[in-house]
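One protein chain omitted, others in place.
Per-chain numbering from 1; labels A and B assigned in written order.
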Amino acid sequence: MAGPRFTADPPDMMRTVELDGLTALFHLPSGTTHILAPPAPQILAALADGPATAPTILARIRRAFDVEGPRRSGGQRRSGALAVLETRIAELEAAGLVSRL
Amino acid sequence: MSDLEDQKPAEQSPEPSRRFVLALGAAAASTVVTIRPALAQTAGSVLNCQIPVPAPQAAGSYIDPDGHIVAPGTPGAFPPAPRPLTGEEVKVMLRGGPSPAGIDSQSAQAYANYIRRLQAGMSGFTCYASLQMPR
Partner (left out) sequence: MRHQVQLQIGPVALRVGSQWAGPIKALTRLYEGYPEPEAPCDFTVRLEPDKPWRRWIRPSVAVGGDYRLPGSVPLALRHGLLAAELGMNLQMALGHKRHLLLHASSVERDGRALLMTGESGAGKSTLAALLGERGWRLMGDEFALLDLDDGTLHPFPRAISLKNGSIAMLETEVEGRRLGPRLDGTPKGVIRHLRPNAGAIAAMAERAAPALILFPRFGADLAPAVRKVGAAEVFVRLTQASTNYVTLGERGFDALTRLVVSTPARAIDYHDTANALALVEGLWADLAR
């Protein structure tokens, strides 16, 4: 109902360096380097607290940030944000940084 | 952490200017760019990738002889590998070569079977996949 649970490797398995608003990330287990734009680093930070569904990830992110989703009218805004977040999570999955349980 | 966490939007803080705005971006934009090697011949150096056995998500679980993850202490199953295995070590193991330093041959076989069962999205899969690629 809430969708699949996602997980990421713990932060000590990654090296990150901020570059001009973007994040360079070295993923130790795969030896691969990625450049991440927000909200990708924030999604990984949210998963540092443990596996979570997309709505939970969004809630964790909202503890620290005011989230701006795609422009939608009132009631649709939250579900719009969730849909976009799910797309972002899928990108992280494709890059091998997030997987589903 | 429970999945039934409160999903209400965060309370409006009395000083909203203290919080940063995080834009999720348009659905079509791309937020992850993976660096590819400049020269194909230097792709996927096996020396630099590692496979934890089992993956961190199953930390503490044991591995049965067929490579399945089982509860810790299951009879006939093997404890987690003492350290992540390097791509080079895994390559040798999968070819039936000697087990890595500090690991007995029966455990190594179980680990090898675990690695063969890795799927996309599981920690270490990228490393395993790059071992399969011809140079």
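The rule we apply is simple: contacts are C-beta pairs under 8 Å (C-beta built on N, C-alpha and C of every residue); 3 or more make two chains touch, one makes a residue touch a chain.
Values in this document were obtained by computation on a predicted structure and should not be read as measured data.
K.L.:
Quick one: which shown chains sit in contact with the chain that's not drawn?
P.N.:
A, B
K.L.:
Looking at the full complex, which residue from B:P37, B:G60, B:P82 or B:G97 touches the chain that isn't shown here?
P.N.:
Result: among the candidates, B:P37 touches the missing chain.
K.L.:
For subunit A, which residues reach the chain that was dropped from this view?
P.N.:
Touching the missing chain: residues 15, 17, 19-22, 24, 26, 28, 31, 33, 35.
K.L.:
So that we can see where the missing chain sits, which residues of subunit B does it touch?
P.N.:
33, 35, 37-39, 41-45, 47-48
Here is the rule we use: only the chains that are shown with their structure count from here on.
K.L.:
Using mean CA coordinates as chain centres, what's the subunit A-subunit B distance in Å?
P.N.:
The mean C-alpha positions of subunit A and subunit B differ by 17 Å.
K.L.:
Which residues of subunit A touch subunit B once you look at their complex with the stated criterion?
P.N.:
Listed in rising order, the residues are 2, 5, 7, 9-10, 13, 28-40, 42, 49-53, 55-56, 58-70, 78, 81, 83-85, 87-88, 91-101.
K.L.:
Quick one: in the complex, what on subunit B touches subunit A?
P.N.:
1, 3, 5-7, 9-10, 16, 19-27, 29-35, 45, 48-52, 56-57, 84, 120-127
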